[in-house]
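Note that one protein chain of the assembly has been removed; the remaining protein chains are unaltered in position.
To keep things simple, chains are lettered A, B and C as they appear, and every chain counts its residues starting from 1.
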Amino acid sequence: MSAPLSESVVDEQRSSLADDPVLTVFEKGAPGRRAFQCPALDVPAADPEELLPRELRRAEAPRLPELSEPEIVRHYVRLSKRNFDLDSGFYPLGSCTMKHNPRLHERVAALGGHARLHPLQDPEQAQGALELMWNLQGALGEIAGLPHVCLQPSAGSHGELAGVLLTRAYHEDRGEQRHKVLAPDTSHGTNPATVTMAGLDVVKLATNPAGGVDLDDLRAKADADVACLMLTNPNTLGVFDPNIEEIARIVHDVGATLYYDGANLNAVMGLSRPGDMGFDIVHFNLHKSFTQPHGGGGPGSGPIAVSERIAPYLPVPTIVRGEEGAFDLEYGRGRVGSKSIGRLRSFQGNYGCFVRAYAYICSLGADGLKDASETAVLNANYLLAALRERGVLEQLPLAYGDLCMHEFVLSGGPMKRELQIKTLDLAKRLLDFGYHPPTVYFPLLVEEALMVEPTETETKETLDGFADALAAILREAAENPEIARTAPHTTPVRRLDEVAAAKRPVIRQALTVG
Amino acid sequence: MSAPLSESVVDEQRSSLADDPVLTVFEKGAPGRRAFQCPALDVPAADPEELLPRELRRAEAPRLPELSEPEIVRHYVRLSKRNFDLDSGFYPLGSCTMKHNPRLHERVAALGGHARLHPLQDPEQAQGALELMWNLQGALGEIAGLPHVCLQPSAGSHGELAGVLLTRAYHEDRGEQRHKVLAPDTSHGTNPATVTMAGLDVVKLATNPAGGVDLDDLRAKADADVACLMLTNPNTLGVFDPNIEEIARIVHDVGATLYYDGANLNAVMGLSRPGDMGFDIVHFNLHKSFTQPHGGGGPGSGPIAVSERIAPYLPVPTIVRGEEGAFDLEYGRGRVGSKSIGRLRSFQGNYGCFVRAYAYICSLGADGLKDASETAVLNANYLLAALRERGVLEQLPLAYGDLCMHEFVLSGGPMKRELQIKTLDLAKRLLDFGYHPPTVYFPLLVEEALMVEPTETETKETLDGFADALAAILREAAENPEIARTAPHTTPVRRLDEVAAAKRPVIRQALTVG
Amino acid sequence: MLAAIGVGSVQELFDRQVPAPVRLGRPLDLPPGMAEQDVYEHLRELAARNVSAEEQLSFLGAGMYDHYVPSLIDMLMERSEFLTPYTPYQPEISQGGLQVMFEYQTAICELTGLPVANASVYEGASAVASAAYLAKLHNGRRRIVVSAGLHPHSLQTLRTYAHGFGAEVVEVPLKDGRTDLDAWVAAIDDDTSAAIFAQPNVYGAVEDARALSAGAKDAAEPVVIAQVDPITLGILAAPGECGVDVAVGEGQALGNRLDYGGPSFGFFAAREQYLRRMPGRIAGETRDIDGRRGFVLTLQTREQHIRREKATSNICTAQALNALGGVVYLAWLGRQGLVELGELLLARTHYARETLSTLEGAQPLHSQAVIREFALRLDGDVPAIRRRCIAQGVNPGVDLQALTGREQDRGGLLVALTERRTRADVDRLVDVLGAALAAERHTEAVAV
Partner (left out) sequence: MLAAIGVGSVQELFDRQVPAPVRLGRPLDLPPGMAEQDVYEHLRELAARNVSAEEQLSFLGAGMYDHYVPSLIDMLMERSEFLTPYTPYQPEISQGGLQVMFEYQTAICELTGLPVANASVYEGASAVASAAYLAKLHNGRRRIVVSAGLHPHSLQTLRTYAHGFGAEVVEVPLKDGRTDLDAWVAAIDDDTSAAIFAQPNVYGAVEDARALSAGAKDAAEPVVIAQVDPITLGILAAPGECGVDVAVGEGQALGNRLDYGGPSFGFFAAREQYLRRMPGRIAGETRDIDGRRGFVLTLQTREQHIRREKATSNICTAQALNALGGVVYLAWLGRQGLVELGELLLARTHYARETLSTLEGAQPLHSQAVIREFALRLDGDVPAIRRRCIAQGVNPGVDLQALTGREQDRGGLLVALTERRTRADVDRLVDVLGAALAAERHTEAVAV
């Protein structure tokens, strides 16, 4: 067995690699190095002043990095190893639907015909792309139960902006200036932020003891000034609102629209459709339910589907199908009486994400999508049961109800009081166990919230292991809370000083601002 | 600063991740799981017995793993993280030429026209591939200074086998049965092993004090029974034999051939050519000099280039160019009087490696290849100087000479005696510093050998860092040799029991043999 | 698993939670699932029905460009560690992604000559709109003055957003291809929140950014916003040097694929005073409790998840992976490489404009300096001329009138170059376009 070396010496050895100083790409390399070989000048040399007068020219080249190609590769490969990722471990980040990202999608998205297709290519020469988008629109419309789809928005938040602007356009077209948007206190931050950006005012709705919308509060606030109700269903508590029909009725009765935040669509694909619940507008997060990889914070894609009454206002361009089946882009420009809210971004949206989402839908098909949602809900409930069985829910009770949809929210309140560790400590300690923690401190109305979304692509073994880890951390905290409070202990860095970072922000190399 | 937690507790936390039990893919998953979706049966069902009689059928399905796709991805991604790799750190493994592997090569090799081309595709429909091979042959011939190239061998050792069989064929064709092959004691193990496989006998040559072939010994052994001399030049000591012309003369004078082991070609590309030195046969290691990635131990590719007199015996098929410039494969079959030694493997060789090597040669061009070799030699000499400057050579003297070509060999003898650590200990301690150790205990004639090949793609900063690390380890050993002797301390596993592994080999899951 | 939960079936989980009337009582009307190989075939077949820059000599640009994407970028963007995690909410296990953001921000600051940058926004056009929203938050004014040289998609997106946040958009015309400085200054009044131009503008012309910024400031101190093409910033004066307050743009040219328009990334840089009104994620440097250098998401009190309706933007998921491509591309080019690339484009574009202008029936649309894209005015029907070129395997560029929708752009052709378009390619375009122009003249003559 191991030679007799004192613990502290071994420990010193262990940290030698970790002490590799962290240098940025700007602190590496040497002047003059580069990877790029510029193609030779193959046209006649011309007077620089004639090409671009001195006063328009840059005085000094931007101080970009100067490294050889092997250095660049090594720098970023090494950086990558300082990231936790979904391909390496369980990532039950609530509300984010961290499901497996099949590599097939990367393969098909990389095909030259998709990846090197210019966005202004003439539609006759982009028929494959337009057909793909057409098919994806159709599939998303069917899944939402709302027939009119626009793929353009770049993320969920962008889809929300589109949705609120559509609602405005709808009311304005009818001569109404409604300025309120209702949103429950469980809503995601993008909902109220969007309302403000769209020039309207948020009115917060209370949550009832079952975790749904407080109907009395809704009735009280649903007046003629209300443009829209924004809802997530199942909501961010993992609760499917049992009163959804009544809610829709109330909102429609005052002439307002219903907006469905589709971030939680993974619970209900093929099982229940926003359109059938009475919603007018839905956004999808292709990077959640449809497994566009999250990329460390994007790219995303946030298509929207809308009802008949909202359709006239959809953004341009739209895809149209001609008599002979050929596809074209329709810009609405010059079309008399176009009511479109206009463009939300350049070109046609994040096509690369469409390719992946479409490949996913093709792979799963009707049954597969339903299976996915069923398994997502099964996995969440199993994990909940496994935690219950291990006694974890005693200190971390389920915030609402006893079952859940595809995710659930625990409250760390009792744990904080009884074990003197906070949800943050629990989360940090999970890092030492090789898990990405759940979403923490959201939704805001749950004390010390812990929001767990396992997704359908995880196995029972993984769920059991995670339940064991939570139980172990609670047991450990009962004995020595300090371990969790000072966690993590095994990560490349430990807890970081976020206060200092915000107080005196250093947001670029070697320059202190603010 | 860190909360006051006892060192041993922290230490315990640190190891929690490492203690993740090591399970093989056969120990994961659950019965019935799989990633593969079998396409549906689209032909009429037939009587199984008619299709394949019972007695030819397998009784029980092979016990392959049963995992979901996300599980497989996670298993192998996690395994990958237990590997050190060239994209993450310095890898000065002598004799292996661990130079940077440009990703361009992976991109072009993956193009459908290369990657999905069937090896028996009709030559008219594989003109691009044949032209690529033709061009590569031409380039390798020019680099070697020997015009006739065969790309077929699968690795250096395979090229050696081809070479020795060619030598036999050459002599046999002249009615001679020469049975001896001379090889210096510095030669790589594949050289003597090849000789035996080819049915000839190895005669070992001594090395002179300058690190070259002992000419007296050569003269004494060069007789009419000698078929061939196998030489590496620069040899495995990093020494370019100053007597190479005389050596060639002696060997040719007795009617034998000269074989050049091209593993060290990276020292002399565009600077000195084996053909010009008098060699008849050369093998290339495309996975060394021409940056085919090493893949954890292959694939490789070992083309050979030969002189006029050896050409008639080259393996089949060969590429020929017709009148109109079209390429074809010539199998030599039926060709009256074909003297070819025949095939060495199926099809045309490791074409995927040819694509990469060819892309590399195109990228560098004539000047770039010369630059590469010059920089390889410069880097090796700089590293040697940096070690000298740090006093490292006092305990780890250069085995031969004072300069070197693209690599050099140190002797750990003095270190072992003075500091009580062996070359193995030094190597293991380097792991803690984040370096792949040099080749150790080879060549055999150097006591406690350490063979260092930095390659041209490393920077001065990296070489300085490595020199610092060696110096630090020697200093540390002077104080406490136990640290190196029990190293590594920071790796996923520590020193492994190789004796037990060989004594009672467990070479597959859950089965003990031997 | 069902037993552990205490239900008899998965069905029961839904029965107990989802009211029957809103349950979908039938299978989705979608095709059945397919094996991986079949999905591959299907998507490959769709790809084969597109004519990409892989198959066609293309001079399309107008916001996205067929630059060569170095292969190391693919490798890095496909690494699980960068591809599959989400926003780095847990910095201890996300130092890789956070450091990339920090490096990216640094590179964007260097490019733009501005001191602060965020970690990406969606893309170029909405970045312009977001910059205008920042101006609105900053000064509360209600007019936005915009040069007609702005890319029409940016302009249209700005109009969409501005209608929402309550601002009026006023367009300033061009004069010989550049923003009419007098009209620009005249348009900017005390209620002007932002003054926006593009550099180079959508007609390829290099604007006098210093004069536009100074003129705007002198007139009424609006927030001066420029949409810039990052590939030009090795040789073009940096927005920060020219007095620009907020520089935004489309990052696709920096190491991102065309992807029929996305995903790519938008970049967003500004003067320090706007830092706390910036949209999106920002990574900052700090230390851990052991004193080790590290990075975190910072200034989060600007953001929607903290500030909700008071946030400076609603953006959440942005374009982290594409921004990684951007910073790796800039590192790959290197300091001198960006300059050399700019000079190469400048020279080739000059050559192309000169040579094409010798064709009968083609003249430059304006006389301003151009860097990588320029506009011609053709005698004849541009759609017909383009079709003729395309039939010869050459896409000669963008039909300007179709792009901008402006009647005065009829006859305009916007021709873009990248380092992949050699002199030989330009010469080919000259031949093909020359022939197309001649053929159209002939057709018209016959028709007349």
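Quick note on the criterion: a residue touches a chain if its C-beta (ideal position, glycine included) is under 8 Å from a C-beta of that chain, and two chains touch if they have at least 3 such contacts.
As the structure is a computational prediction, the values presented were derived from the model and not from experiment.
Note on the chain not shown: across the whole complex it touches A, B, C.
Touching the omitted chain from chain C are residues 36-37, 40, 44, 54, 68, 70-71, 75, 78-80, 419-420.
Listed here are the chain A residues that touch the chain not shown: 1-3, 36-39, 73, 77, 102-104, 106-107.
In the analysis below, only the chains that are shown with their structure count from here on.
Touching two or more other chains at once are residues 69, 73, 77, 81, 85, 87-88, 102, 460, 486, 488, 494 of chain A. Residue positions of chain C touching 2 or more other chains, listed in rising order: 33-34, 36, 70, 72, 74-75, 80, 289-290.
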